[in-house]
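Of the protein chains in this complex, one is absent; all others appear in place.
Chain naming follows the written order as A and B, and within any one chain the residues start at number 1.
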Amino acid sequence: MSTEFLYFVEVLINGLMAGVMYSLVALGFVLIFKASGIFNFSQGVMALFAALTLAGIMEGQVPFAHIINSIFGTNIHHFGWHVPAVLAIILTVFVMIGFAWAVQRFVFRHLVGQEPIILFMATIGLAYFLEGLGDIMWGSDIKTLALGLPQGGARWLEDATAGLGGDDFYGFFIDKLDMVATVVAAVLVTALILFSQYTKHGRAMRAVADDHQAALSVGISLNFIWILVWSLAGFVALVAGIMWGAKSGVQFSLSLIALKALPVLMLGGFTSIPGAIVGGLIIGMGEKVFEYMIGPMVGGATENWFAYVLALLFLVFRPQGLFGERIIERV
Amino acid sequence: MKMKNLAAVAVAATLGAAPVMADLVIPDLSYRTGPYAAGGTPFSDGYQDYFNMLNARDGGIGGEAVRVLECETGYNTEKGVECYEATKGEGALIYQPLSTGITYQLIPKATADGIPIHTMGYGRTSAANGEVFNWTFNYPANYWDAASVMVNYLLDENEGSLEGKNIALLFHNSAYGKEPIRTLETLAEKHGFTFTQLAVDHPGQEQKSQWLRIRRERPDYILMWGWGVMNQVAIQEAVNIGYPMDQFIGNWWSGAEHDVTPAGAGADGYLSLNMNRIGDLPVFEDIKTLVHDAGNTAGDGSNFGNVLYTRGMYAAMLGAEAIAKAQEIHGVADVTAAMVRDGMEALDITDARMEELGMAGVGPAFSVSCQDHGGSGLGIVQQWNASEGKFVALTDYIAPDDSVTLPLIMEDSAAFAAENNIEPGCL
Partner (left out) sequence: MFYREAGDFKTSYAEDNQTFPIKFDRYRYWFVLAVAFLVIPFIINDYWANAIFVPFLIYSIAAIGLNILTGYCGQVSLGTGGFMAVGAYACYKLMTAFPEVNILIHIILSGGITAVVGAAFGLPSLRIKGFYLAVATLAAQFFLIWLFNKVAWFYNYSASGQISAPERFVGGIAVTGPNTEAWAKYMVCLVFVTLCGLAARNLTRGTTGRKWMAIRDMDIAAEIIGVNPLKAKLTAFAVSSFFVGIAGALFFAVYLGAVEGGEAFGIQKSFLVLFMVIIGGLGSIFGSFAGAAFLVVLPVALKMIGVDLLGWPTDIVSHFQLVVVGALIMFFLIKEPHGLAQLWRVIKEKLRLWPFPH
């Protein structure tokens, strides 16, 4: 095997891994879109908010400290305790459930039956709201998530494969964090599929996704189901926030990962959980390989647009995405 | 249409607004929100705290109180323009635009309005040519100096020769990131090293391709022109692939505490450039007692003394010195923007003066002239010590190679002058 080829394989593997990271974000979109037809633009901000909350709780930060201080002239920052990671995650999940309830109660309950673009717009409002709220609550400095997730290249793999294709091959590089992300994504998807196939609420969720009216008529509470999917999406956002936040620290830019998820979503189809995964893998692999092969010739930094062009190429042949529901049009 | 109402408001506001000119007005175009908030907050804290300290200690500058007008730009050009227009009527003396985009906006505007701009280590490099850019100052150093200082540091490390070395530039794919390319290309020719460019698109959260390429090609040194989330991710990825941190040098906007802390202990030894020295300066005592303990801080005080806070304070000091100089030249305390420009052009920062101000060696000694608005261009290399959680100066001030940067500055400023029909000359 030539070194060139091995490096190509390395890029390929890393692309797939990056794709998994994109899928984590895309999953949240799919959950909500499938159950309620809402294209949730705020998914990225939800990831930021969840990660901020987690970091804040772990550090024992006082929420709204800045505003309290400037109103009352106090100087409080921290409660002075550190919450263990597991407990903090559970607390954050509760916050996200509360958030889901509030979103349902105050916003989307009043917008039932509106056109998709109106619902989309409402989530944009939500994104603004949440972004501001997150900053007010926890401050806008960069926070480090001390969850003890493994980071860095897997040395054993590097050592084992070094020199395979000659002396100038340094072994395969795979980020340990990416491996963790892959496992987490696999567990998450399996759990979601099991949940929706075999539990009562999961089946109700699928019924709602199929047909709101019919589901309502057999006694399924739409309200409950929507709170449920928003909570699930909040949980997925938390996972995505943790994974991305581990790399860069928790900061505002985390909300921009939604842009990485959009091509994945469009390629995979808005309504399919496997689609989100497969779409992520294709996009991740495609953009990395393109950057590796063609990037140096055209000056690099091609990944942002290439992901979209790739999705576009797929869509021209399958306008509903790879796994999307077939669009049937009647006059 | 809505415009009727707007017009009514407009009439009311124009009638109501009259410029107030009582004290020295210093606008602070800060960005405490948005993707770059982590970098903007400490700078603005330092900038404001220093002026507040002057007010508390000396009653301002030359007996005239300083009024800092903070305006939030969020690093957004349009908001920056709004801030500029909102503050200039108040009698603003000096602008510190703090973003490349806003700087390019303000250079022509402020020139037309007659207000000096100080772009400290950012913005338009060729503004160092004061004959073309009469109202813009970028002392003490600029990006091309930075590139040259980095190469000079590397020359030092390699016994004066970079022949056959491979140096990569990892840059934010924007006007800011592309600044050093021309200088580095020239330097590569001069010193015989191979120069590789690696562009990272905004925002820079995903840099796997770039770092896989670095891992494959193993450049001897990596220089970084990054900002925002790109810094943290790049340093983390460097740790991940096991790149030696002491061969990885960021410029002065890629070398603050928050850039390295997310990568934890792995980032130990990371190098970055700095245009000012950090550490325990006597002036911090004054700021602590007169501003912090008085509950008068601009931020929450958590950034006190860190890299960007110190830089903000340094910027404020240079501004205050220019105002003092203007007062000295013109003999009045209540100076105007045009007088401050004269003060900036006659600025002479000496080691003795810095010591007097309680910040000995915070920056290099330099003087400004009509021709040279760029200062000395000196910079230090600092190293991150992860266990102590602070940057430590590794070298003394290193001089850039003026024979490389100066012709480039002349060329670019001449092009600008030709494009905008400017007749170079002193005011």
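Quick note on the criterion: contacts are C-beta pairs under 8 Å (C-beta built on N, C-alpha and C of every residue); 3 or more make two chains touch, one makes a residue touch a chain.
Being a predicted model, the structure only gives us computed values, none of them experimental.
Quick one: which of A:13, A:93 or A:107 touches the chain that's been left out?
Considering the complete complex, A:107 is the one touching the chain left out.
Hey, which subunit B residues sit against the chain that's not shown?
1-4, 6-7, 10-11, 13-14, 17, 30, 32-33, 37, 41, 70-72, 74, 77-79, 81-82, 85-86, 88-89, 100-101, 104-105, 107-109, 111-112, 124-126, 173-175, 178-179, 182, 201-202, 408, 412, 415, 419-421
Considering the entire assembly, which residues of subunit A contact the chain that has been omitted?
The missing chain touches subunit A at positions 39, 66-67, 70, 106-107, 110-111, 114-118, 120-122, 124-133, 135-136, 140, 259, 262-263, 266, 270, 298-299, 301-302, 304-305, 308-309, 311-312, 315-316, 319-321, 327, 329-331.
The definition used in the following text is that only the chains that are shown with their structure count from here on.
Which bits of subunit B are touching subunit A when the two form their complex?
Of all residues in subunit B, those touching subunit A are 32-35, 37-38, 41, 173, 197-201, 203, 205-206, 208-210, 212-213, 215-216, 228-229, 232-233, 236-237, 239-242, 258, 261-262, 264, 266, 295, 300, 302.
Considering only the defined contacts, which subunit A positions touch subunit B in the complex?
Interface residues on the subunit A side: 7, 10-11, 14-15, 18, 65-66, 69, 73, 75, 77, 135, 139-142, 144, 151-153, 170, 173, 175, 177, 244, 247-249, 251-254, 256-257, 260, 287-288, 291-292, 295-296, 299-301, 303-304.
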